[in-house]
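Only a single protein chain was left out; the remaining protein chains are all shown in position.
Up next is subunit A:
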Amino acid sequence: MSAAAQDTPVPVPVPVPDDAIEVEGLSKSFGERVVVRDLSMRVRRGQIYGFLGPNGSGKTTTIRMLCGLLTPDAGRGTCLGLDILTQARAIRRHVGYMTQKFSLYADLSVRENLEFVARIYGVPDPVGAARAAVERLGLTGRDRQLAGSLSGGWKQRLALGACILPSPQLLLLDEPTAGVDPKARREFWAQIHELAAEGLTVLVSTHYMDEAERCHEIAYIAYGELLAQGTVEDVIARSGLVTWSVTGADPAALARELAALPGVEMVAPFGTSVHVGGHDAAALEAAIAPYRQRPGLDWRADAPTLEDVFIDLMTRSKDNFAKDGAGKDGRR
């Protein structure tokens, strides 16, 4: 940043390279426990990048390292072309971070919260900007309500509104739609896509598969390790999973039986049907062959879903983890 740009209250676009996020070998441990291990990723500018992984896999920790809230133990990287280790302050000006837990001021009103954010970021006309944000959020008439008294879904919307108020170039959203109703979620995603179309880059962590499918690219992290990365189709294709679905009476009992078979690596009941999968197509077919003859069961070969892939990734990484002896802290 040039010295002349320092005092300008209006955000001056930083010349951003193609990659909004580009990190290599990021690691972070808390005490003995490695929470993020040798993580590398790239997010292209204007992309919506989904960040998935089981609870405690290190998503929040990674996001915090990206915006300079945590110092990585090892690794390097840039955010918007700025070094995450040395230019954290400059990064903060251009990054909107929405925390997993609501962390605006519960004892300030909606408008006061937004005005505070606007003033800290030096948005011109903070009062006007806050009023505009209130309208955009659909909170007109409730702008004097204390933020703490909003419902969970509205809190999330307010938090997102506060994030985009200072017109950042990169949004880091940590589970922004947890506990939000389907309609609001859809609106939320429509808004994210609009912002991305305007050139904003969005990294969003989520546990919802349908949201993952709305991302341009996704990354799957488990136990601190990045296990898969790419478009949804790529990730599914690269998984090498073969799946069948079977419909019949008593799917729970069926699932138990199938799970015990060699060659069956994954069994998941879905309503009246059961999803069965494995990596070795021949072994899987051999295993289920006797069951295909059984009356009342309707077998169909189908493509694995993203969820199948993730659960498979998670199971296998847990096995590896246990084998390495690295899973001594005994996480799920």
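Definition applied: a residue touches a chain if its C-beta (ideal position, glycine included) is under 8 Å from a C-beta of that chain, and two chains touch if they have at least 3 such contacts; residues count from 1.
Criterion: contacts and distances are computed from a predicted model.
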| item | value |
| --- | --- |
| Choices "Quinol oxidase subunit 2", "ABC transporter permease", "Paraquat-inducible protein A" or "Carbon-monoxide dehydrogenase large subunit" - which one is the UniProt name of the chain not shown | "ABC transporter permease" |
| Among A:L39, A:L52, A:C67 or A:L160, residue touching the chain not depicted | A:C67 |
| Of A:R76, A:R93 or A:R142, the one touching the omitted chain in the full complex | A:R93 |
| Positions on subunit A contacted by the hidden chain, ascending | 1, 3, 5-12, 64, 67-71, 88-90, 92-93, 95, 97, 99, 101-108, 112, 116-117, 119-122 |
